[in-house]
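Removed: one protein chain of the complex. Kept in place: all other protein chains.
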Amino acid sequence: QSSGTLQKIKDTGTITVGHRESSVPFSYLDANQKPVGYAMDLCAKVVDAVKTELKMPNLQVKYQPVTSQNRIPLMQNGTIDLECGSTTNSVARQQQVGFSVAYFITSVRMGVRKDSGINDIGDLDGKPVVTTTGTTSDQLIKENEKGRTINVKNIYGKDHADSFLMVESGRAAAFVMDDILLAGLIASSKNPSAFEIVGPSLRDEPYGVMVRKDDAPFKAIVDKTLVGLMKSSEAEKLYDKWFMKPIPPRNVNLNFPMSPALKAAFENPTDKGVE
Amino acid sequence: MSDFDFSVIIENWGFLAQGLRYTVQVTLTAMLGGILIGTVLALMRLSSIPPLQWFAAGYVNIFRSVPLVQVILAFYLILPMVLQMITGQQMPIGAANSAYFTFTVFEAAYYSEIMRSGIQSVPRGQVAAGYAMGFTYGQTMRLVVLPQAFRNMLPVLLTQTIILFQDVSLVYAIGATDFFGAADKITQRDLRPVEMYTTVAVVYFVICFALSRLVKLLQSRIAIIR
Amino acid sequence: MIEIRNVSKWYGSFQVLTDCTTNVKKSEVVVVCGPSGSGKSTLIKCVNALEPFQKGSIVVNGVAVENPKTNLPKLRAQVGMVFQNFELFPHMTITENLTIAQIKVLGRSREQAVDKGLKLLDRVGLKAQAAKYPGQLSGGQQQRVAIARALAMDPICMLFDEPTSALDPEMINEVLDVMVQLAQEGMTMMCVTHEMGFARKVAHRVIFMDRGAIVEDAPKEEFFGQPRSERAQNFLAKILHH
Amino acid sequence: MIEIRNVSKWYGSFQVLTDCTTNVKKSEVVVVCGPSGSGKSTLIKCVNALEPFQKGSIVVNGVAVENPKTNLPKLRAQVGMVFQNFELFPHMTITENLTIAQIKVLGRSREQAVDKGLKLLDRVGLKAQAAKYPGQLSGGQQQRVAIARALAMDPICMLFDEPTSALDPEMINEVLDVMVQLAQEGMTMMCVTHEMGFARKVAHRVIFMDRGAIVEDAPKEEFFGQPRSERAQNFLAKILHH
Partner (left out) sequence: MDYHWDWLFFFRETDDGLKYYDWILSGLGWTTLVSLASLAVALALGSALGVMRTTPKRWLVAIGDAYVDVFRNIPLIVQLFMWFFVVPELVPDSIGMWMKQDLPYVVIAVVGLGLYTAARIAEQVKAGINSLSRGQRDAGLALGLTEWQTYRHVRLPMAYRIVLPAMTSEAMNIFKNSAVTYAVGILELYFQYKQIIEKTSQVLEITIVVTLAYFALAFLMNRLLAFVERRTRVPGLIVGGKGGGVP
């Protein structure tokens, strides 16, 4: 089934893009319920490339919302051809699906209240730390404690808004999560100046565009497009648009400058997954 | 928390309303379809033909033992595969459409139990009277038993519908946007959970409360006939 | 008209009817009595095949009810039946109760059916109640409607199963009066009842059942004069004494 | 023993009892009859305050039941009551039915209570059924147990509400026999019933009610000989005729 996706797109005359609905600023719904975001812009370029490749300028593009639970099965059963969200490229996932080169590198860090006095993982000893289902913060903390013995009380929010609310309401001292998500939450909160992101990166994770497994021809088009954007500094412009400027629907500004890790990734694009 | 910011509700009211409409549509579809299939299942269960009894009992017991979320997810993932096997081509049916099907099939199990006790609440003598008048089985059911069973169970059927209405929120598992899902998505994006949840609670309460008052009204209406 | 020949019936291993044989001729009125649980209801329900039986034969108007080829709905439509608990359809008005089977089974037009229904309702003295629901009538009135409903099908015979035993003492006579009138007009009737006054007045024969068997089957005069079996004597003594 | 003085009762705006006055002396047996819905059950339930009433007074053994200070459980324990549908407790064995109130209300020990219960069960001829559940007994047996249950509390008087009207004709006498015996032993009794045979045999007085009012209250001989009111005459004619 190696030539699967391109063949399928050709046969059906449509390409289905899977997107998230609240992954700011990668892929989310704007005020008109249209999916927008950094990853969506990148994918639009991919779709253009597919049109050119197949010589089908009138290719129909369908959008399909996905969740973190169903995105992989939906990719596998053919509901979506391309997933543009904030999916970490991990070795475990590579058993099931394929990934493009990384278009973003996130770091797991801590979101805290400014008045909490927490600056480093050492300050977390004996405190409740929240994270969202799917991430094991205590494990990351253990890996990074560097000889110190830190005991934290782990609590879990059902989603990022819940977890953030735990920090906001004082249930948790810190929210251990991808820094870009923390930045988005802080920017959207009622009082952005009350929170900050602190501490070292506990782990770096690459985000990739998800495609079907072992579909080299299609993945090649995706990679070629993305690498082209990165080399031509067009990716940088898109980054600027979504991370450094006010974005819809509420015109908040994430003010999240490009990290050295991402710069490096743009220089040397790779589709290596994290362990 | 004293500084409630309800602007987020107003800005996104269109999206919420759209979600509410979807919730209502799924509820109505699953109610009508579920009662229809449920009645057939109830008749099968009460029939004297063992294979029909087994089928109906199995259907009801399996669906009643599995969490709805899992069923929603499983149907969403598996249904396209089944369709593909039948038609030979990939047929993604979409989250929104899958929910109509799943809820109808799932709720049928619950409605069937209600209809079964409704049918059993009709005295045996009524069936005998129907037959004695020369009615066939079908006529006895259609003209005598089911209208009474339905009337007796109307409040319970509606109560189940209230539960169904609330359960539609579980379609978040497949990413369809019902009322709750819309609220949740806006919450994740704009981060006003307290305001959003309060609004959601009020809207659900008002609708379900109105429905449960309707149940009471119907109960007293029916009491006159008896 | 109704021939019951060696009918036996079991519920599982429990025998409810044992080798019952009797015969109801046209225009004859037969009263069936006996202790509770003796199988009276069961026997009478066998006549229009509301209960199946395993042995013997019942022939109604020339048709064997146990024959799998018999068109039961058609047969039942010809046999009127009145139940202890009336069994009017509570969700229909009195008029609908009287017309639904005429329309759905006999295929009469709605006008014909209503016409017939109202005539019979008048006959049982309830024309004024036509638009009410059964729940709005007293027990005696409901039972009279039930009789009218059966008559509306122009039955060739009528079966009654303790038609007065669910009624208040005062209302029993309302119903018995209608039944006496029917008997006097020559309707063939098979009637389970403990109203010995009624039996004395109109029955031609009395059947006494005990434990599923027909113990006595005698002309009225003989039965009340001197029942042969001791069981029947005891029974009569008990229900006549108070 | 039981004095009912000008009792009136309303359900909302509907008057169920209108100015009822009567008196039951020690060892007297009073039968209450009247058409359905005339308020017989309501009146008898007022006597042990199962129904509240808005006007008048009822004094039982010197205690006014409508007085808010009256200890109702204690009063009710002294007044035995038997219901139309027996109302045995279906989830308790016969023995438990007979002992629960003795233990919980009178504070008797379990042995005492069982002893007393079995004695009474023997008296109504049901000692063998002590370990069964009510659902396993016939109606007549159940009603006899219900009488025994009431007697177990050593009541000073007994109220009966149509104790035989839910029974099969054959079983009525089992129950009436027990009641006749009780009456002959000098128990004070107030008894709603249509069994005129029973009334003739043991009643001292008969009360006839119609539409919530006591229309006749006369010694038995007078009532059966020549009821004063036309309504009572009609009623008697109807229920005695068949």
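Letters A, B, C and D mark the chains in the order given here, with residues in each chain numbered from 1 onward.
One rule holds in what follows: contacts are C-beta pairs under 8 Å (C-beta built on N, C-alpha and C of every residue); 3 or more make two chains touch, one makes a residue touch a chain.
Please read all numbers here as calculations on a predicted model, not as lab measurements.
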Just one of A:G18, A:G78 or A:P206 touches the chain that is missing; which is it?
-> A:G78
Among listed residues B:L20, B:L68 or B:L143, the absent chain is touched only by B:L68
Residue among A:N32, A:N151, A:S169 or A:S233 that touches the chain left out of view = A:S169
Looking at B:S7, B:N97 or B:S117, which makes contact with the chain not pictured?
-> B:S117
Where D:I4, D:V79 or D:L120 are the choices, the one touching the absent chain is D:V79
Hey, which chain D residues sit against the chain that's not shown?
-> 45, 48, 50, 72-74, 76-81, 83-85, 87-91, 100-101, 104-106, 132-137, 149-150, 153
Note that chain B touches the absent chain at residues 1, 43, 46-48, 61-62, 64-70, 73-74, 77, 81, 113, 116-117, 119-124, 127, 141, 145, 159, 162, 166, 169, 180, 193-194, 197-198, 200-201, 204-205, 208-209, 212
Taking the full complex into account, what residues of chain A touch the chain not shown?
-> 1, 68-70, 72-73, 76-78, 92-93, 95-97, 128, 133-136, 138-139, 155-158, 162, 165, 169-171, 212-214
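Heads up, the rule we're going with is that only the chains that are shown with their structure count from here on.
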Roughly how many whole angstrom separate the Cα centroids of chain C and chain D?
-> 35
Across the complex, what residues on chain B touch chain A?
-> 1, 3, 5, 11-12, 15, 18, 73, 76-77, 80-81, 84, 90, 92, 94-95, 172-177, 184-194
Sites on chain A touched by chain B in the complex | 8, 12, 16, 21-22, 24, 28-29, 31, 33, 64-67, 69-70, 73-74, 77-79, 159-162, 164-165, 169, 185, 188-190, 249-250
For chain D, which residues are in contact with chain C within the complex?
-> 35-36, 138, 168-173, 176, 194-195, 197-198, 235, 238-239, 241-242
